[in-house]
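Just one protein chain is left out here, and the rest sit where they should.
Chains here go by letter, A, B, C and D, matching the order in which they are written, and residues are numbered from 1 within each.
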Amino acid sequence: MHSGYWMIATIAIPLFTAAILVCVPDSRRDVVRWISAGVGAALFAISMYIFFAYEVDKGEGYQFFIRWDWLENVGFLKDHGISLAFGVDGIAAPMVLLTGVVAFGGTLISWKIEHHNKDFFVLFWVLVSGVYGTFQSLDLFFFFFWYEVAVLPMYLLIAVWGSSSVFPTFARTKEYSAMKLTIMLVAASILIFLGIFAAFHEAGLGTFDLQRLYEPGTFDEDFQKLVFPLFVIGCGVLAGLWPFHTWSPDGHVAAPTAVSMLHAGVLMKLGAFGIIRLGIQLLPEGAAFWMPGLMVLATTNVVYGAFAATAQRDFKYMIGYSSVSHMGYVLMGLATMNVIGINGAVLQMFSHGIMTALFFAMVGAIYDQAHTRDMALFKGLANKMPLFTFFFGVAGLASLGLPGLSGFVAEFNVFVGTFRTYPWAGALGIFAAAMTAVYILRMMSMSFFGPFNERWADLKDMTRLEMATGVLLLSFLLFMGLWPAPFIDRISESVIALPGVT
Amino acid sequence: MIQVFFYLFATTVIAGALGVVLLRNTVYAALSLIGALLGVAAVYILLSVEFLALVQILIYAGAVTVLLLFALMLTRARELQERLDGDQKPLAAVAALVLLGAFITVMDQTTWPRDVGEITTVPFATIGDALLTRWAVPFELVSGVLLVALVGAIILAMQEEGEP
Amino acid sequence: MESVTQEIPLEHFLMLSFILFTIGVYGVLARRNAVIVLMSVELMLNAVSINMVAFAVYTAPSLFAGIIFAIFIIAVAAAEVGLALAVILRLFRNRGTANIDEVDTLKW
Amino acid sequence: MSAGLNMDYTAFIPEFMLVGLAALVVALDLFVPQFRKSWLPYVAASGLLVTAGVSCAWIDKQVDFARLVTVDDFTTYFRVFFMAIAAVVCLASGRLVEERLRHPGEYYALIIISTVGAIGMAAARELMTAYLSLELLSFSLYILVSFQKYEGRSNEAGIKYLLLGAFSSAWFLYGLSLLYGVAGSTYYDDIARALSEDTSAYDFALLMGLVLIVTGLGFKVAAVPFHMWTPDAYEGAPVAVTAYLSTTSKAAGFALLLRLFSSALDVVHDDWSWMIAGMAAATMLLGNLVALQQHNIKRLMAYSSIGQVGYMLMGIAGLSHDTASAIVLHLTGYMVTNLVVFVVIIAWYNMTGREEIADFRGMRERAPLLAAALAAALFSLAGLPLFAGFVTKFILFQAATEEGYFWLAGIGVVTSVISLYYYLQIMREAFVSAPEEGAEPLRVPYLMQGLTVALMLGVFYIGLYPQQLFEAIDEATRVLFV
Partner (left out) sequence: MSDAWVIPLLPVAGFVLLLLFSPWLPRKGDWLAIGLMAASFVLACLVAADLADAIGEAGVGSFAGISESREWFNVEGYIEIRMGTYVDQITVVMLFVVSFIALLVMIYSTGYMRGDRRYGWFYSIISLFTASMLTLVVADNLLLLYFAWELVGLCSMLLIGHYNDKQSAAEAAKKAFITTRVGDVGLLIGIIILFTQTGTFNIGEILRAAEEGEIAREWLTAAAVCVFAGAVGKSAQFPLHVWLPDAMEGPTPVSALIHAATMVVAGVYLVARMLPLFEVVRGMPELITALGLTTAVLSALMGLAQRDIKRVVAYSTLNSLGLMFVALGSGAVGAAMLYLFAHAFFKALLFLACGSVIHATEEQEVDKLGGLWSKMPITAPMFIVGALAMAGLIPLSGFWAKDEILVGIRHGHLNDIVAITVFATLPITSLYMVRLVMLTFFGEPKDQHVHEHAHESEASMSWPLMLLGALAAVAGFVVFEGVGEALGFHSGWLGFVYNLAEGPEEFHVNWGISILSVVLVSAGLVAGLWIWAGKAEPARRAAAFSPFLYRMFLNRFYIDEVYQAAVDYFVLAAGRVVAWFDRSIVNDTGVNGAGETAWYAGWLGKFAQTGKLPNYALAIVVGVIVMAIVAFGYRT
């Protein structure tokens, strides 16, 4: 069997699952659950396969490559005009794995959803297929196609199953957050749209096939300088680029657990991934010209996010802002345009994905019982729910870059890369990492330590499913933290191949 | 001589038209419309298209205006002497003038191609023949239009049992 | 009569139709009684016919399409009036007015 | 007289069949009292579909009738297209007509006849024919709009639509007369030949003529600033008629635009492209912005359709074979999607008698299928993938870009994001808001369910595998540019 079918499977299976689930009657909740769990496991397995079957040092750019022509030789389209072209390189492979892991975790966590869980999983699987598609597409049109597919279900997912939050100073309804998230992301894709139009027109090849567009000399330098910002900002918004990040804290807060996991864990990575695929690979000279600017914004992200996180009272808001900060590291790494930095960026994409998914899973676990996420209301949970505290703490440590967990490997590479080119940015980044310690510990000591608040006497520790999710994610945190070689081998191979990367 | 006739008819037409849009009494307006339409018919005669003139007089000056008068009677509001002009009369005047200006520019900027400067008369027979052969499709279409209009008019206008 | 027709250039007829058309436009814009608005539209259509005929006679004698067009226009106009009157009557029955600026329940 | 003209009436078999069908429907309604009125829609629909099937016989043929009309792939495509739309509308309006309207026979007959007019607009290669077909369509629509004759809003809509329609067709005719004056003929090909010579002597007349023609057609397709009848007519008309308005009359307008501007006026492209471009920009912006403010679903759909018109005008502005096929593709996708939305609206209206957006609340609970279809269709309208909207819009914009209208494409993308906002508002009512108390689930008729599903399949087909369709359209539009 052509190995490319595995990739097709990652996209087709979720879509078909969605189609099948539509036909399941509303009342059969368990059927939905079991189907979804099975599919989640299957996808996880396939992702593992794709990751480990990816052969390092094979020498060819994209492995598992497969192409189905979709629209060609009609209108302005020539050969391979628009084709379902899929392929995985060393950068995409970890992302595919990430998607598999988080999606599986998400299905497990969503087990307890009662209200129309059928609809939920339909949308959920559409989302997942979109994510897989984006990571594997090698066709400009379909890259964007799947990108939008991934954004599409967000509104309903958040607005129906999400939660509004009210604070002394301000309030956010779930509808508002959902709408803002959707509109901002789609609005950002305006820029990508325009970039694609311009690129196709400029190239004049009559095809959206990325591999042909990648050929050097397709775009002259002025054009690249002109269009690069479109792509980088367009994708950047999804990656939480400052100052276009505000959808992310509100959105993640409002979203139901699994969606927060998938969105913060995987979807934000689509943005960064897009910057690599559409920015660096498509327009290397433009990248060379604009990256300093991106570095400035990214540094802002990192510091800004960290500071904002220190002032939050809501678990999810804190995590949301820390995501802004951590995605800043990703952008930083990309902006360095050197191998170590971009390695670090991709590692950070993976690491942050797992870590933040763990965070959100845990927050969900407590929110479902306590129906509040206000840190100030909790106190001394550590003795009431030790396991929960443990997993939460590990996530926190990963995010503050504790060696031995994935966060350190990634951030460390980013810092080294950044110091090569922008020492000041690197220093600020490390400073922000210390700030991370501040807000993580603030949160821990606020709600997990200290005398126990009797109001929560009836809280239970984690359920089995939550345990399973936690262990699943934790294992990958440790895997990458202690033995990063498998990741770095794959990533670096492709990163070195990127154009214009020193 | 001819010119005199032409200007005569032209003034009739314009006067009638102005009457339609300016008079304060709906019935007078309708009557002046008849005048204008007859003037147009006369212009057709000047252009030696008698057939068209005939049609004009029969259908327009005859049938249509009668219809219009009926309509006016039927829709006469309870109190007489109500305002006939809308609020945006001044704007309308301005717009109309600007439009006329535009047309006049067109007028003096244009020399019409293939302007033979002489009239060729078209006999009835030819027109009838053409209607049924060369222009058969439009002819059928227009019959369709008339049919539809007829049906529609009946459906909409007719009083029905149980009408509120 | 042929001899004298040379004395009236095409432009005169066009000018006439222009003026007529403009007056019609004015009527549509300024009048509020639906029937009179309809009359103004008829004026515009007449202007069109004059144009058509004039062109047909002066510039395109071969097929005299203009004349045919004029005929059709008259027919359509008549049909239009008939239909319009039906609608106006219906409106008058339901609303008790035929003034088009008083029927503005559908807006915004 | 008719020397050398092909007068082969067989080319009109489908149209004749339609007229016959119309007559049959009326007759059944009148003379066979025991005939179940509720069967009329099925008769009409099946007749239309049969005719559509028959007209497929002309695929890849090119029959010319007296230089007035040609039956070529373009015509054939639109023939099938219009008949299909009409069939759907007939089926969808069944229950509505039974419960809320009188004279079902005439209702269906008018829909069928108007289809003839629409086809004529697509097929005409001569101004008179084009105009009269247009009037045939319009007249039927005038009547249909005011068909709910005891309903004040219906009358109001009717009167506005009719008077403005007459007004605008006067402009259109005036434009035609000027065009006739400068070109000396009403045949498209003669016009093209005449205009390809040096036009400097009568440029102004030509320009004025173009302006007026654009005005007239702009009115038909509801382009800003000639759109103002649209919201009122849509809101006032019976909802099924609204569906018909938003589909056939627009599509026919574009068919006419395409045919006329490509085969007659292409030679003076620069003289009119900017007008269309300007109109397109204004239309996209105004349509989508004002739609943000609507609370009546029909009115909202009116504005959204205005926005969609803007997108397609963008293609007309840069008219070429590629854009033409892109337009038709988008038109097709849009029509199918739009029909889904309207079928849902009709079904909902039949069951609840409500047509405010706020009345859609709890649709997920009360009619899941409709809700799902609605969601998908709205996403498609907003141009999101998996559905028709994404690919068609993408190709349309890309084509416009290829013709150098990048800025229009830009506006188009921005406005489609704006549109997403109000589509999501509808979805919010349907999915998020809870139904009011005591509202129990509704039983959606199987007919409606079937229609929805069938149309949804269409939406997905165009969205997921448009290759054949696009090729067919490409063929159809090729004849315009020979």
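The rule is short, and it goes like this: a contact is a pair of C-beta atoms (placed from the backbone, for glycine too) under 8 Å apart; a residue touches a chain by one contact, two chains touch by 3 or more.
Here the structure is a predicted model, which is why all the values come from computation and not from measurement.
Novice: List the shown chains that the missing chain touches in the full complex.
Specialist: Across all of the complex, the chain we cannot see touches A, B, C, D.
Novice: Among D:225, D:353, D:404 or D:441, which residue is in contact with the omitted chain in the full complex?
Specialist: D:225
Novice: Specify the residue from the set C:25, C:39, C:52 or C:89 that touches the hidden chain.
Specialist: Per the contact definition at the top, the residue touching the missing chain is C:25.
Novice: Based on the whole complex, identify which of A:95, A:233 or A:339 touches the chain you can't see.
Specialist: Result: among the candidates, A:339 touches the missing chain.
Novice: Which residue among D:168, D:247, D:332 or D:452 touches the omitted chain?
Specialist: Within the whole complex, the residue contacting the unshown chain is D:168.
Novice: For review purposes, identify every residue of subunit D that touches the missing chain, sorted by number.
Specialist: Subunit D touches the missing chain through residues 159-160, 163-164, 167-168, 171, 203-204, 207-208, 210-212, 214-215, 218-219, 225-226, 228-229, 231-232, 271, 274-275, 278, 286, 289-294, 418, 421.
Novice: Could I get the residues of subunit C that touch the absent chain, sorted low to high?
Specialist: Contacting residues on subunit C, toward the hidden partner: 25, 28-30, 32, 37, 100-101, 103-108.
Novice: Since one chain isn't shown, list which residues of subunit A touch it in the complete complex.
Specialist: Given the touch definition above, subunit A has residues 169-170, 180, 183-184, 243, 246-247, 249-250, 304, 307-312, 321, 339-340, 343, 380, 382-383, 397, 402-404, 408, 412-413, 415-416, 419-420, 423, 426-427, 430-431, 433-435, 437-439, 441-442, 444-445, 448-452, 484-485, 488-489, 492, 496 touching the missing chain.
The working rule: only the chains that are shown with their structure count from here on.
Novice: So the centre of each chain is just the mean of its C-alpha atoms; given that, what is the distance between subunit A and subunit B in Å?
Specialist: Between these chains, centre-to-centre, one finds 70 Å.
Novice: Between subunit C and subunit D, what distance separates the C-alpha centroids? Give it in angstrom.
Specialist: Computed value for the inter-centroid distance: 27 Å.
Novice: With chain centres defined as C-alpha means, what is the inter-centre distance between subunit B and subunit C in Å?
Specialist: Centres of subunit B and subunit C (C-alpha means) sit 4 Å apart.
Novice: By residue number and range, which residues of subunit C touch two or more other chains?
Specialist: 14, 21, 24, 34, 38, 55, 59-60, 63, 68, 72, 76, 79-80, 83, 87-88, 90, in rising order.
Novice: Can you list every residue of subunit A that touches 2 or more other chains, as numbers and ranges?
Specialist: As it turns out, subunit A has no residue touching two or more other chains.
Novice: Touching subunit B in the complex: which residues of subunit D?
Specialist: Touching subunit B: residues 1-2, 5, 7, 19, 65-66, 68-69, 102-103, 106, 109-110, 113, 116-117, 120, 126, 128-129, 132-133, 135-136, 139-140, 142-143, 146-147, 149-150, 158, 178, 181-182, 184, 194, 201-205, 208 of subunit D.
Novice: For subunit C, which residues are in contact with subunit D within the complex?
Specialist: 14, 21, 24, 28, 34, 37-38, 41, 44-45, 47-48, 51-52, 55, 59-60, 63, 65-66, 68-69, 72-73, 76, 79-80, 83-84, 87-88, 90-91, 94-95, 100, 103, 105-108
Novice: Report the residues of subunit A in contact with subunit D in the complex, numbered from low to high.
Specialist: Residue list for subunit A touching subunit D: 22, 26, 70-72, 74-76, 116, 119, 126, 141, 145-146, 148-149, 151-152, 155-156, 159-160, 175, 179, 182-183, 186-187, 190, 193-194, 196-198, 200-201.
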